[in-house]
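The other protein chains are all here in position, but one chain of the complex has been omitted.
Per-chain residue numbering starts at 1, and chain names A and B are given in the order in which the chains are listed.
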Amino acid sequence: MKFVTQDALRVWLDQLAQEVDLVAPRDVEGHVLYRPVASSAGVLFEYQRPEMSAKDYLFPATEVLLQIEQRGKEMTLEEIVPERKQVLFGLRPCDAHGAAVIDALFLQQEPVDAAYRRQRERTTMVGLACPRMWEGCFCTSVGGAPDAADHLDLLLREVDGGYAVQVVTEKGAALLAGLELQEKKGEPPPSQADGEIVPVAPPQAWRTLFEDEMWQRHGERCLSCRICTYVCPACRCFDVVDRVTSVQPGLTCSERIRVWDACTSTNYRRAAGGHNSRPTKPGRIRNRFFCKFCYYPEDFGPLGCVGCGRCIVSCPVDIDITEVMRGVAERSDG
Amino acid sequence: MSGNGSNPMRPFIGRLAGIRDVATGIRLFQVEMAETEGQAAAAGYRPGQFAFLSAFGAGEAPFGLASGRGPYLEFAVSALGHVTHTLHGLEVGDPVGVRGPLGNWFPMEEIKGRNVVILGGGIGGAPLRPVIHTILDNRDDYGHLTILWAARSPDLLVFTDEFDEWRAAPDTEFHVTVDRGDENWSGNVGLITQLLEQVAPQIDNTVTITCGPPIMIHFAFLTQQKLGFTPQQMLTTLEARMHCGIGKCGRCNMGEKFVCIDGPVFWQYEIKEFLEGFL
Partner (left out) sequence: MNDIGQKIRETARQLLQEGQVDCVIGYEASPRGGVRPAFIYDAGEAERLVWSTRAVHNLATYLHDKKKPARRGEAPPRVAVVVKPCDSRTINVLLAEGQIERERTTVIGVTCDGMVDESGAPLPRCVHCAERTPVVYDVLIGSPPDVDVAADDDADLAHVEALPPTERLAFWLHEFDRCIRCYACRQVCPGCYCTTCMFERDDGLWVDAGVEMPGKYIFHLGRALHLAGRCVGCDECERVCPMGLPLRLLNRRLAREVETLYGYRAGREETLAPLLFELGEEGSPI
């Protein structure tokens, strides 16, 4: 196996931070979050699952799509093209899996989402395997694993004295310049993939339960907040709005921004004129779960859930996606 | 394909070539595309498609295109929100943005030779105007045309300036009704569904095209079925709040279908298959 010491890894990260936009897990007031870093100082190497996914760095919560200038009656529209390369370091495999889910819609369905493609192209994803599964994790139920290399460019696994490095893609290999690698005998031990296996019912089984009473039962507790969708590595709903940034005589500057949206929010389906075709909380959470396990796989291929468990641990009223999955599996069997 | 080359979220720049009121609070904007690519996109427009219209600085919103016979993309806009209010404040010559035309269209080729019943409710009549024009301009290609036009009140009837032409067209009957009349109104008063039952159009070899608010589409379908129309004879176009128009943003799904890319035009038998209703 290829091996790197902790010290050599830090040297490499320090170098990367000079050359690219480097993002890594950090402790932010007691919360583990992926954050831009200027060096290896403050980068966490031992952590559980960052509370937010790394989605924000590929599909930002707020992204300027266009800069708009109006001079009199003349318009100029300029697209924002990020110049620098980006490295996401310390990704958990579920975060890369989440990116692959969004790829299936934003990149693999025509027309390609231009802003997302730019973010994706400039980014290299360096994973750090979870040594084991954490509270709420069920990645192994939905095609993932705590040490899965799929969808990453490089995967690091903690071993005695440092990390085993697995090169997954050419993009990953290209990043290795400056990383002092050694050859060592043996292979890194696999992670403890001992999480509960949650049954995943096929889309057709979900379809038979669209009118089931369980949506009422789970949905009634829902607060219509956006936590589950915002912490999710695979949720991709967005809104597009304009904001004026400056007004001078003869020159108005504005931006067209894309912001995260959430199908759980009250007015998600409110149309101009006030009609709301999904006015109830049970109807809205049903849509979220159906999107993940019925619509997304039917329309775009992959499941819309990577089993990271973030929505489970962060829901203030204990709406638990695995409880829903089990409920669907049980009911559709009967 | 919308947008500029590689980016479907970038609107084409256009210019307001004409603005006129087509009902109280509903304004028709004629847009001339300024960029070559935008002109090419606009030239591919087919009745039933929609497009996003931008008031730069306020945002963009989707509209079923109401284009007439001229060279312009035409949008009927009711001032209901921030974008539409801002649009209402624009003047001829002002720049706007257009993404589109997007979505599918009415199967005007497929329904050639058949009788057509058109039911338009309020501003829902807007995307039906190009359908009516297509039939009137190719009169021999289609059978009998029945137009049922409705609004909540007389001042909300759209395209009243074209009523005379529609009435006078060969092999065409035109009926209009309002939910509530006023002192100057001497025509029908009642719902479009009641009017449909009175008119009782021929069922055989006929296709209906309904557009209006969701509740109207719902009841119009029920009445049509009562009269004997089958789900294979009934077309509609659905509205939804959308943000991208290209199947990405998630806003407009009805179950696994997206109004923006699977529609907005649907046969009733397709809608019946949706897991989730539009109402």
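Convention: contacts are C-beta pairs under 8 Å (C-beta built on N, C-alpha and C of every residue); 3 or more make two chains touch, one makes a residue touch a chain.
In this text the structure is predicted, and so the values were computed from the model without any measurement.
**Student:** Just name the one of A:E121, A:E180, A:D194 or A:E220 that touches the chain not displayed here.
**Tutor:** Only one listed residue reaches the unshown chain, and that is A:E220.
**Student:** Which of A:D14, A:E51, A:D150 or A:E298 sits in contact with the chain that's absent?
**Tutor:** Counting the whole complex, the residue in contact with the absent chain is A:E51.
**Student:** Touch as defined at the start, partner being the missing chain; which of A:D103, A:D239 or A:D299 qualifies?
**Tutor:** Of all options in A:D103, A:D239 or A:D299, contact with the hidden chain holds for A:D239.
**Student:** Residues on chain A that touch the omitted chain in the whole complex?
**Tutor:** 28-31, 33, 51-52, 61-62, 217, 220-221, 223-227, 230-231, 239, 241, 243, 257, 259-260, 262, 265, 267, 281, 312, 314, 316-318, 320, 323
**Student:** With the missing chain put back, which residues of chain B would touch it? List them for me.
**Tutor:** Looking at chain B, the ones touching the missing chain are residues 58-59, 81-83.
Here is the rule we go by: only the chains that are shown with their structure count from here on.
**Student:** Rounded to a whole Å, what is the gap between the Cα centroids of chain A and chain B?
**Tutor:** 38
**Student:** Residues of chain A touching chain B in their complex?
**Tutor:** 65-66, 68, 70, 73-75, 77, 79, 105-106, 109, 111-115, 207, 210, 236-244, 252, 254, 256, 258, 261, 263, 268-273, 275, 277-278, 287, 290-291, 294-295, 298-299
**Student:** Given the complex with chain A, which residues does chain B contribute to the contact?
**Tutor:** For this pair, the touching residues of chain B are 1, 3, 6-11, 13, 15, 54, 56-61, 78, 80-81, 84, 93-95, 97, 213-215, 239-241, 243-244, 246-251, 253-256, 275-279.
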